Every structure is written in structure tokens, then in C-alpha cells.
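For this depiction, one protein chain was excluded, whereas all remaining protein chains were kept in their positions.
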Amino acid sequence: MPLLDIVDLAATFVFAWSGAAQGVRRRLDLFGVLVVAWAAAVAGGIVRDLLIGAVPPAAIADGRYLAVATVAGLLGFAAAGWAGRFQTLVLLLDAAGLALFAVSGTQKALAAGLDPGMAAVLGTLTGVGGGVARDLLTLRVPVILRAELYAVAALAGAGVVALGHWWGVAPLLAQGVGAALCLGLRLGSIYGGWHLPRARR
Amino acid sequence: MPLLDIVDLAATFVFAWSGAAQGVRRRLDLFGVLVVAWAAAVAGGIVRDLLIGAVPPAAIADGRYLAVATVAGLLGFAAAGWAGRFQTLVLLLDAAGLALFAVSGTQKALAAGLDPGMAAVLGTLTGVGGGVARDLLTLRVPVILRAELYAVAALAGAGVVALGHWWGVAPLLAQGVGAALCLGLRLGSIYGGWHLPRARR
Partner (left out) sequence: MPLLDIVDLAATFVFAWSGAAQGVRRRLDLFGVLVVAWAAAVAGGIVRDLLIGAVPPAAIADGRYLAVATVAGLLGFAAAGWAGRFQTLVLLLDAAGLALFAVSGTQKALAAGLDPGMAAVLGTLTGVGGGVARDLLTLRVPVILRAELYAVAALAGAGVVALGHWWGVAPLLAQGVGAALCLGLRLGSIYGGWHLPRARR
């Protein structure tokens, strides 16, 4: 299995888990939890594939995505009793999912022939799309607007991959650095309180 | 007119009516009511057509969809005074719309050459998409998360059509059984209180 698919499926897994956890918190039944898990897991990739004209999108055409998301959703449902203890883990996995989807989304857009700037925008959309779908479906203000350094972290990671492509760096190296940068920014935001300025009123 | 079109337009009609009723409850003006009616009526089909690459989507390319949705929206607006009495009827029609869209969406996806598993997923999306659009637009938690046996009923109906195709059953029979199963699950949920387990906290 190509590395890109492994990265994509790993991101699908952790995003689905985050969706399931949010569904459990909203007291949804089993299928409602799965619906939120699916939406979180596949929304970003579907938007990316629609925008580059790759239909049907991989998340629907390739059964592994729904299968991985279903397993993660069931695990998240079954693990609901211990969810309190896993909260930090879930937050970390969510940051990992953002980083992985941002770089894999950028790489897929580059492979589809888009120029680096557009590819970085599409990678960012791939990374943040799942969280937006999950939060709108459960009527929360999307994490992209609540959390510090969220979309900007995805854009930084996607930008590294796009710049690496532009400069002829090996894709694997660029993806590693990009994912690490995105993850580092999120961890700095979560643990270090890093943030951008707010507008004065 | 092919049977599939009749099923699709009937579902469009009842979903538009459900959107109009929700718009009236939110005290929207005439055009706001029509906007919610259109969104409820065409969202599912547009998502399905985008995902299978059928652009422009039938709901826009074929004027009958907007015409049927407009008539249903105007009726829902005009009938607002008696809406209380029609509430049960609307709930039943909504369940019928879910069942009809789930089977017609699956059949259209199969006709576009998708494999049965993907077709069932797309049929489910077609069925539930209208309710999600209607509820997000009016800032309610989507019925797919509120109601019991909603998406699972659509998936069951879509699955019957997909399995019937796989086994070579006559499409008309598979669609009839699928729609009846979906409708039966919703009715059992509405009147019988059927539901799936919730996660323990």
C-alpha cells in the first residue's frame, strides 16, 4: 500500500474517532454517532476531490475509507465510558489528523496537476473540512474558528509540501517536515497557549 | 414519464412541503419559506449528482424539480393556517420522501455505473441530504441526528435496492421492497418508539 494511502487512512481513522466522541457527548444513538464519525472522516477529502474534478471521490469510491471510519466510530462509541480519560489523547490525535490530511491533500492536488499555490489551498481545505462538517452537524461553532492556530497550522503544513514540490525536494521529506510543522503549531497552541492577535474593538 | 422520475418528483414534492412547514414555523416571509422548501427538495439530489459527476445536476437542469418544489412550497405557505392539523400527515410524508429518495438515489447511482456498495451510500446521502440542508439553514440540529432510525432506515432501503441489483432482482421489485422497509422502520420509530442503543457515559 502506498505511503500516501496509509497517511490518508490514518487521518481518516483519527478524525472519525473525534467525530464519534463528539456524537457520544451529544447523547446520539449508535447510528447518529456513526453519521458524525463518517462526516468528520470524509468531508475534507470529498470537498478536495470535487474541487479537482475527481469524481466519484476516493472517500466513496474506495471502500477502505468508509470501513476505517466505521471501525473508528464503533471504537469511539464502545470506548465512551472511558472517554474522559482519553480526552487528551483524542485532542492529540485530532491534531495529528489535521497534519496528515493537510499534507496528503496537498500531495494529491499536486499529483492532479494543480500549481503549488492552489494545491496548498486544497490541502488546507482537506485538513479543516472534516472538523467543520462535524461541528456544523452538531451545531457547534466550528473548531477552525474556536481553536488557536488551527487553519493557519494546516496552511503552514500544506505550504511546506507545496514549496518542497516547487523546489524539487523529495516528497517524503517535504511531507514529513510539513506534518511536523502543522503538529508542532497545534501542540504549541494547545500546551503553550500560542495564538494570533485579535482585533481591538 | 419513467417510473423513476415519478418517484423522484414525488419525493421532491413532499420534502419541499416539509421545508415550507419548517419555514412557516420560523415566521419567515413568503420567499424565505420558498428558499427552505427548495433547499430541502433539491439538496440531496444535487449532492448525489455532484458526487457521480452528473453536472449540471438534474434538480437544476430539469425545470420540473424547481416547479414541483415551488408548488409544494406555495401550498405549504398557504396551508400554514391548518398546519397544526396536518402535522402527522407531514411527518408521514417526510418519511415517505426519505424512502422514495433513498431508493431512487440508489437506482440512479447504479445506472451511472457505480458498484452496489457505493450506490447504497449515495442513495442514503440522497435521502438524508434534504433534511440536513433544511435543518442547517434554519439552525436546528439535523433530523438525521435527532430522530430515531433515520439514516439507518435510508441505508436499509438503499441497501435492498443495491443488493437486488447485485442478485439480478427486477429493479421495480427491489425498489418497492426497499422503500417499504425504509418507511416501515421510520413508522416503527415514530409510532412504536423503536430505537438503537445509546452509549453509556
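Labels A and B are assigned to the chains in the order they are written; within every chain, residues are numbered from 1.
By our rule, a contact is a pair of C-beta atoms (placed from the backbone, for glycine too) under 8 Å apart; a residue touches a chain by one contact, two chains touch by 3 or more.
The structure presented is a predicted model; accordingly, all values stated were derived computationally and were not measured.
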Of the listed residues A:50, A:75 or A:180, which contacts the missing chain in the full complex? A:50
From A:4, A:71, A:136 or A:190, the answer for touching the chain not displayed is A:136
Can you say which of B:61, B:111 or B:173 touches the chain missing from this structure? B:61
Name, in rising order, the residues on subunit A that touch the hidden chain in the full complex. 50-53, 114, 117-118, 121-122, 132, 136, 139-142, 144-145, 148-152, 195-201
Touch residues of subunit B, complete complex, unshown partner: 23-24, 26-33, 35-36, 46, 50, 55-57, 60-61, 63, 66, 77-78, 80-81, 83, 136-139
